[in-house]
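Structure record follows, encoded as structure tokens.
A single protein chain has been omitted; all remaining protein chains appear in their positions.
Now for chain A:
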Amino acid sequence: MIPPVPPRTTSGHLLWRGRVAARAANLADIRRAVAGALEGLPAGPDWRHDLVLAVDEACQNIVRHAYGGKETGDIVIEMAWKDDTVIVTLVDFADPVDPHCLVIRDPAEVRPGGLGLHLIREVTDRAEFLSPPAGAGNLLRLIKRFDREGG
């Protein structure tokens, strides 16, 4: 049974909300949608690139780890603009992830893999797991503020 679409998980002006199958092949479409939603906001190209990267890395983690590459579930992505921030929530329907078990790689350690969470932390002001809505598995919220220079 397909889980129902959860209620809104952000407040503020809704920029985009979409439900996408958690597949590597869909990541390019997600990036395009996120970049499109950011058009017109008072932010520069690096700021936009970085938020697209954060959402992409978060989706990648859901595809690879939450669903374990089984490609059996969806991701509901919601983006909202409130005051000087953009808030992105990503809801999946996989088994709950224990945030304490997530390892952020020390970037001084040169090895392949494990960079996703580091990149998310680098480019957002806050990244946190919150209680998911009923019927969902995980809810990750990303918050990114506009720079004083306008991004």
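Simple rule for what comes next: a contact is a pair of C-beta atoms (placed from the backbone, for glycine too) under 8 Å apart; a residue touches a chain by one contact, two chains touch by 3 or more; residues count from 1.
By our rule, contacts and distances are computed from a predicted model.
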Next item on the list: Refer to UniProt and select, among "assimilatory sulfite reductase (ferredoxin)", "Phosphonate transport system ATP-binding protein", "Gas vesicle protein" or "Anti-sigma factor antagonist", the name of the complex member that is left out.
Entry: "Anti-sigma factor antagonist"
Next item on the list: Kindly state which of the options A:R64, A:K82 or A:R126 is in contact with the chain not pictured.
Entry: A:R64
Checklist line | Options A:P6, A:G73, A:G116 or A:P132, residue touching the unrepresented chain | finding: A:G116
Next item on the list: Would you write out the residues of chain A that touch the absent chain, in ascending order?
Entry: 24-25, 27-28, 31, 46, 49-50, 52-53, 56-57, 60, 63-64, 107-108, 110-113, 115-116, 118-119, 122-123
